[in-house]
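One structure follows; several queries about it will come next.
Only one protein chain is missing from this complex, and each of the others stays in its spot.
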Amino acid sequence: MNRLVLRGGEVVGPLGVRRADVLVDDGRVIEVGPALEVANAVEIDCAGSYVGPAFVDLHAHLREPGGRGAETVHSGARAGVVGGYGALVAMPNTEPALDSVPLVRDVLERGRSSVLDVAVCAAITVGRAGERLAPLADLASIGVHLFSDDGTGVANPLVMRRALEYARPLGVRLAQHCEDAALCEGGVMNEGEWSLRLGLGGRPAAAEEMMVARDLELVRLTGGRLHFLHLSTLRSLELVEAARAEGLDVTFEVTPHHLTLDESACAEYDPDFKVHPPLRPRQDVEGLRRWAREGRLDAVATDHAPHTPEAKDRPFDEAPAGLLGLEHAASLVHEALGENNPVELFRLLSRGPARIAGLDRRGAFGLSAHGGDVAPGEDANLVVFEPTATWVVDRTRLQSRATNTPYHGRSLVGRVRHTLVRGQLRVREGDLR
Amino acid sequence: MSLSESPSGTAPSRHSVLGSDDVARALRRMAHEIVERNHGSGDLVVVGVQRGGAPIATRLAAHLGEILAQPIEHVDLDVSFYRDDIGASPLRDAAPTTLSSDVSGRVVVLVDDVLFTGRTVRAALNALLTFGRPSAVHLAVLVDRGHRELPLRADYVGKNLPTSREERVVATLDGVWIERLP
Partner (left out) sequence: MRPIRGGHLLSLDGVSRDQVLDVLDTAESFVEVNRRTIRKVPALTGRVVASLFFEESTRTRLSFETAAKRLSADVISLAVASSSVKKGESLRDTISTVEALGLDAVVLRHRSSGAAEQVARFVPHVHVINAGDGQHQHPTQGLLDAFTVRQVLAERHGTSGPESGAELFAGLRVVIVGDIRHSRVARSDIAVYLALGATVRVVGPGTLVPAEVAQWGVEVSDDLDEALEWAQIVGLLRLQVERGGGEFVPSLGEFSTHWGLSVERLGALSPDTLVMHPGPMNRGVEIAHAVADSPQSLVTRQVANGVPVRMAVLYLTVAGGEDR
């Protein structure tokens, strides 16, 4: 039976919160209102919880093809729904890279049989090598809306300029990993007093900021559209905000880890804290949180990056960068917002990213619409989040195939209770169904 | 302070067994016994076991020198690295070893403050034997309190003192005390 009623929750719209029941049937929201009288529906308790649009992740590494030991589209999707997500954007730095129609189509097909909606961010250049443009027009024609060489940025300014120019009339958006590779050479954590003390190579903040500045100039030059991935310093945010005030079409995301962990977490050389861009000084973390509270962020994206235990059981400098995000992102954003701010929570995790990813309307490969208002007629992609629940992260109980979370053992406040994707109850009281 | 507080926070009760004059007399008597027993052997070396035995050995060597009218060599030996309880109990801080010459063919008088289980003397013998092969090793202690755990006995004893295992014996040039934790 697909007829469900979400009872007694606080429905979070784009502007405010009201207590209401939500009736869902046949994949859609049918009715929203107080004390709905409904027969023949599964009753889902939502008391003391927010009911809002399911989360949308702009930045998930699902490792297919080529990295099934760490994650698959299906396991990543399961991790996603447990974390309250209804849609994920799969990143293209796979082996081989997602730079062609067949490869992208394969991931989209796998996504179609998973527990949520999977979109693909395809590569900007062939093999993510930063030299020749990937078939952006072909890819756009099968519904790809985002393009990135994530993992690295497009280093050559001429290639980046051409990509911005070529993408503009296609109506798609490029997304850049901003870190100047030459300045980051040998770097494994933020450059500063900590990296010096620990004897670890540094990745300076300037490596990120100068690439942000360069790309803003290229957007100004080309009139292109650009999304900045995982910005991690306050200066980067300021640069983007100032450019947008001048009318540039740029958006940006920050990650839950850059909102909650600072560089001192690397002091024990645990590779689960190694990530690019690196964890930054406390002033940046506090700055990012302040911006979150002031409503100045566009979106939070996880940069969910699974790695096998054997890859992480290496010395810090040799281990791969990246950490898990999907299953605890919402709790961390809730913590970072500091006060109960459900409208902002759902804007950062659902409405903002859905718009950036073009997932706010239905698309090819059965993709439904996300980040809506929780109103009759909408696709029933919904999450029920209990803001006062506390839980402890346990890496042995994750849906992800990987275990590389830096939050193992950490007590978090706020937890996803139920997740509905296209009207299907995928998670009930925290358990995958 | 209430009675329920930890005993370690309370001073142990202490009761005097020998005064400094008694200790001095005992050491002079021991020196005479050593001379008597080693008459003519000549080549004596007094080895104090760090830390408690060292000051007693100093005094004993001085008495021997007076009696024999010639200086008697006196050195100290630290036995920390030879103990049989290493790793099982907290480490004791190592003290200097001044013994540096070959003791082969000489008569060693090993001196300690208190003879108890015999384990320190065992450690001292092992340490001593790395410095050569003495013609004889004699043991002199200011107090023998019993409770031996190894087949050892002292050759010269200042005072035989019956004790219980729970008691602690302090033996210095200033006197001998029994301490009991309340």
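Just so it is clear, A and B label the chains in written order, and each chain counts residues from 1 on its own.
The criterion applied here is as follows: a residue touches a chain if its C-beta (ideal position, glycine included) is under 8 Å from a C-beta of that chain, and two chains touch if they have at least 3 such contacts.
As the structure is a prediction and not an experimental result, all values here were calculated from the model.
Among B:66, B:102 or B:174, only B:102 touches the chain left out of the display.
Touch with the chain that is not drawn comes from one residue among A:294, A:313, A:339 or A:431, which is A:313.
Residue A:268 is the one among A:268, A:286, A:394 or A:429 that touches the chain not shown. Chain B meets the missing chain through residues 78, 80-82, 86-91, 93-97, 100, 102, 126-127, 130-132. Contact residues of chain A toward the unshown chain are 192-193, 196-200, 268-270, 310, 313-318.
In this section, only the chains that are shown with their structure count from here on.
The centroid of the Cα atoms in chain A and the matching centroid in chain B are 75 Å apart.
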